[in-house]
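The complex is shown incomplete by one protein chain, all other protein chains being positioned as in the whole.
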Amino acid sequence: MSVDIKVRGYHLDIYHHVNNSRYLEFLEEGRWDYFDRHRFLDVIDDDQLAFVVANINISYRRPAFDGEVIRIVTRMGSIGNKSAQMQQQVMLLENGEPTELVADATITFCLMDAKTQRAIAISGKVRAVLEKMIEDGL
Amino acid sequence: MSVDIKVRGYHLDIYHHVNNSRYLEFLEEGRWDYFDRHRFLDVIDDDQLAFVVANINISYRRPAFDGEVIRIVTRMGSIGNKSAQMQQQVMLLENGEPTELVADATITFCLMDAKTQRAIAISGKVRAVLEKMIEDGL
Amino acid sequence: MSVDIKVRGYHLDIYHHVNNSRYLEFLEEGRWDYFDRHRFLDVIDDDQLAFVVANINISYRRPAFDGEVIRIVTRMGSIGNKSAQMQQQVMLLENGEPTELVADATITFCLMDAKTQRAIAISGKVRAVLEKMIEDGL
Partner (left out) sequence: MSVDIKVRGYHLDIYHHVNNSRYLEFLEEGRWDYFDRHRFLDVIDDDQLAFVVANINISYRRPAFDGEVIRIVTRMGSIGNKSAQMQQQVMLLENGEPTELVADATITFCLMDAKTQRAIAISGKVRAVLEKMIEDGL
């Protein structure tokens, strides 16, 4: 129900920490995996929508080092008229259990009509599916 | 006085936009270039400090497409006791002139003593250099 | 016994194929996972060695697209005096079974003494461990 990643030497930068931009790929992996599990990709494909990130606010709490295993935890947050928010956490795993917060982020996104290239109002079937994600949790 | 980047096919993702994580590398390039020009790297090296990102708040305003040229504009912002903020903008360039905002970000960082691995108080010479960057502008 | 990766939109480039450089990260993930399973990292750490890639010869056979699942298969190949070779394949998975070759690569590497920064002769315990990997297979 979540994405676990073993930190490798190629994820690091000169400080031997996972580089700040790499986390955004980890978070993106977490979101697509979450959407896969909640069958949101079908909705996106059926309605020819694009998932467009409008804002990312990420706090780096503790560096992650080579050989550590981290877990990307993803939740749907609040849903507005034209945008919505997801909450994501990167947790350090020790013996398979999350112990420390490595990073957390709020992702604000909108859904764009692939033809008109404009953000759609989040209503009807799309809104129902997003709301069900909140109910269902992880 | 700034970093200009031509958008290439390998910067894009499935939506034919520059991918959200790629901007963080562009911003990082902008910061190191800025530090180079303001000779801040000497201070970091002399005092054996590490530049550690604590938070990135980035808004994606307009997608950037293949073949477009974008400019990374970097400024030192406010300086606190143990952390400081930089402001960065990604501008679309047309005929060499910035015309539209592609993304903007606030970067909160601290400076870590490489030995103790703890954030230092921003005072003395380090503070003076950071304050001079604000005065000097871009 | 291998690394499976679901292709995501952020792995692609303007042609909607996984970008050529991304495969090198997939292969690197495959190698570290292989070394983990064969406990080669202990040897590297004990002897303070660095695994240094000298040559990569990679053929791209079939593009990989969004949503496909690919498998990275890694094997130790031949062992010379100062360098050795690994064979890696990227296979398309359909219903959990490998069906088509996406890419294959030969990786030539040497082991460098972290202190002297020179390639070591592959002999003694290190050679024995590498030879056992060949025997053990995947």
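The chains carry the letters A, B and C, assigned in the order they are written, with residues numbered from 1 in each.
What we mean here is this: a residue touches a chain if its C-beta (ideal position, glycine included) is under 8 Å from a C-beta of that chain, and two chains touch if they have at least 3 such contacts.
Since the model is a prediction, treat every value here as computed from it, not as a measurement.
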Exercise. Which of these touches the unseen chain: B:29, B:47, B:104 or B:131?
Worked result: B:29
Problem set entry | Of C:43, C:58 or C:120, the one touching the omitted chain in the full complex | C:58
Exercise. Can you list where subunit A touches the absent chain?
Worked result: 9-10, 12-16, 19, 21, 66
Problem set entry | Interface residues of subunit C (partner: the chain not displayed) | 15, 17, 19-22, 24-25, 28, 50, 52-60, 63
Seminar exercise, completed: Absent-chain interface residues of subunit B come out as 6, 8-10, 25, 28-29, 32-33, 36
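Everything below uses one rule, namely that only the chains that are shown with their structure count from here on.
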Exercise. Of all chains present, which has the mean Cα position farthest from that of subunit C?
Worked result: B
Problem set entry | Whole-Å gap between the CA centroids of subunit A and subunit B | 23
For this session: Could you tell me the distance, in whole angstrom, between the mean C-alpha positions of subunit A and subunit C?
Result: 28
Exercise. Between subunit B and subunit C, what's the gap in Å when you average each chain's C-alpha atoms?
Worked result: 34
For this session: Spell out, as numbers or ranges, the residues of subunit B touching 2 or more other chains.
Result: 15, 19, 21
